[in-house]
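Missing here is one protein chain; the remaining ones are kept as they sit in the complex.
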Amino acid sequence: MANVTLRNVRKTYPGGFEAIKGVDVDVGDGQFCVLVGPSGCGKSTLLRMVAGLETVTGGEIDIGGRVVNQVEPADRDIAMVFQNYALYPHMSVYNNMAYGLRNRGMAEAEIKTRVEEAARILELAPMLERKPRQLSGGQRQRVAMGRAIVRQPKVFLFDEPLSNLDAKLRIAMRVEIRKLQRRLNTTSIYVTHDQLEAMTLADILVVMNGGQVEQIGNPLAIYEKPATTFVASFIGAPPMNLMSTQPDEIKSQLGSNGRATEAGILGIRPEDFVITDQTPTGGVALPLAVEAIERVGAETFVYGSRQQDEERVAANPGELPPGDVIVRVPGTEAPAIGQKIRVAAVREKLHLFSGDGRTRIEV
Amino acid sequence: MVEEEGFRRYVAHVILWIGIAIVAFPVYLAFIASTQDNALIANGQMSLLPGGHFLEVYYQTIFIGTSGSTREPVGNMMLNSLVMALLIAVGKIAISIISAYAIVYFRFPFRMPIFWIIFITLMLPVEVRIYPTYKIVADLHMLDSYAGLSLPLIASATATLLFRQFFMTVPDELLEASRIDGAGPFRFFWDTLLPLSRTNMAALFVILFILGWNQYLWPLLITTRDDMQTIQVGIRKMITTTDALTEWPVVMATAVLAMLPPVFVVVVMQKLFVRGLVETEK
């Protein structure tokens, strides 16, 4: 067992492209760390650097108290589950799992014990003699996991392992991975672009963007107090509504509490709005014209327009077009399209950011 | 497919059978001739049905050869052809797969120039360099040897390209998984890449074996000793078109024996053959 520490890790490609711009992360022993971010944010590169598949051009990667920058992947005592599983197509399930152990010169008897144990845990026992092409997607995924666990490594690395599965299986495997990791208590680093997967799996969540860490922390803490507008719009679905604090309508509501002076952007999550004619003390109320309704059963999303010609906030990934607001309401109480409504959020549910969106402003 | 009425189908069957007849007739004739008496054939009295000399003619052909000047048993010629074809096929595959491996899986100075040097050999078939190559083989004392027969034909841009193309389709993650599993370049090649290339190698082998077996100009040039003759060269030396002394049954038996191995390979391994043919032409 081991903790993984990244100290100011950098990756610059020969062409000069900076993929990782100095990352510090500390994953404690037995913790499940999830790296999440949009594609191209550097999360996979970072994981591959931990695995030793990409060279480190700056900083240190430390696994279990040993700096491994120059260590071969095979000698880092890690195991990896790939997005496309990377099973050896010509080897049976058994041999896929045994291959890495054999290469380390382990005795056949010990290999057998370990593979059979892994097969039992993953319910692969009846298919040990099959070839990967004879397995379903979920089974292949489990073989890839099996290949990782037979090694009993210090660290598991997962590179978007569920993205090739259909939605239903993805949820089932998500739960399975989490149970397995708790049971084995092995330090894990998991890469995904799916914020829901990230929220549900992580002990520590690392939100990345543009080769940098935007925020590190407990998933719920990140949800409740996003450090930047990027995190605010990336974590949570539908994304947080972000709006400029400049229009008088908002400025006056914030100003009365003396907070709006430094804040440039106000964020309110769709689920924090209620439809009401009252304005809660210290909160914010907005008039909206309902433009579209999405009913998904237990809840309904109301898409409204604020129709003011205000200064618009630059759109971040996952963000709405400026001026538009999403409101989540319980399934029964949806307004009609074209209706004018007023929505409001209480003071505790307001998120304030600096004008560039890079800093969160606490009240 | 658009359904067709009976008449058109009937025509299609007839045309195909005519095609098959045209394709098969010369070979049928050869087989018939190889079972008949030479005197009848020489008189132009040959029957179109099998004669009664099958065993006799084939025994003579395989173990003795013609009774004329070049008395070399065809069995021995077939052995020479077989050794040459195998050396060419296996040699081409072996040196091509490792050079493709180096070019795809390593980064090293002069990688691309080396690739081009191999590639350009496509434009240098043996026919355009026969005499200078002959001289080199002679200087290396490789005339009348299996090495001389096979080495100058063994480089293969096509096979190298084919393996390169195939390796490019092997997912990168497989190599990464191997590295994490503790496999180095040799292990990865032997445990993973080679087993994955099996079908490609087999298809290529079928084509290269046929090409090797059917080599003519090069063996003709560099074999002077009768016991080093390949069957293709041997058959040519048996016929003297203007001379009535040609032993036609033996010649035709030799022709049949010369066709047998490659035709067998094509018919039995048809799938691999078709695949190999299409792949190597890409």
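Read from first to last, the chains carry the letters A and B; within each, the first residue is number 1.
We adopt the following convention: a residue touches a chain if its C-beta (ideal position, glycine included) is under 8 Å from a C-beta of that chain, and two chains touch if they have at least 3 such contacts.
The rule is simple: contacts and distances are computed from a predicted model.
The chain that is not shown carries the UniProt protein name "sn-glycerol-3-phosphate transport system permease protein UgpA", picked from "Probable septum site-determining protein MinC", "FtsP/CotA-like multicopper oxidase with cupredoxin domain", "sn-glycerol-3-phosphate transport system permease protein UgpA" or "Putative xanthine dehydrogenase subunit D". Across the whole complex, the hidden chain's contacts among the shown chains comprise B. Considering the whole complex, the residue from B:Met84, B:Ile154, B:Met228 or B:Leu272 that touches the absent chain is B:Ile154. For the chain missing from the display, the contacting residue among B:Leu208, B:Ile235 or B:Leu272 is B:Ile235, taking the whole complex into account. Mapped onto subunit B, contacts with the missing chain fall at residues 1-2, 4, 8-9, 11-13, 15-16, 19-20, 22-27, 29-30, 33, 41-44, 46, 48, 94-96, 98-99, 101-108, 111, 114, 117-118, 121-125, 127-133, 135-137, 151-152, 154-155, 160, 167-168, 172-173, 175-176, 184-185, 188, 210, 213-214, 216-217, 220, 232-233, 235-236, 239, 241-242, 244, 248, 251-252, 255, 258-259, 262-263, 265-267, 270, 273-274, 277-278, 281-282.
The rule is short, and it goes like this: only the chains that are shown with their structure count from here on.
For the pair subunit A and subunit B, the distance between C-alpha centroids works out to 58 Å.
Those residues of subunit A that touch subunit B in the complex are listed here as 48, 51-53, 72-74, 78-80, 82-90, 99-100, 103-104, 147. Listed in rising order, the residues of subunit B touching subunit A in the complex are 171, 173-174, 176-177, 179-183, 187, 191-192, 195-196, 198.
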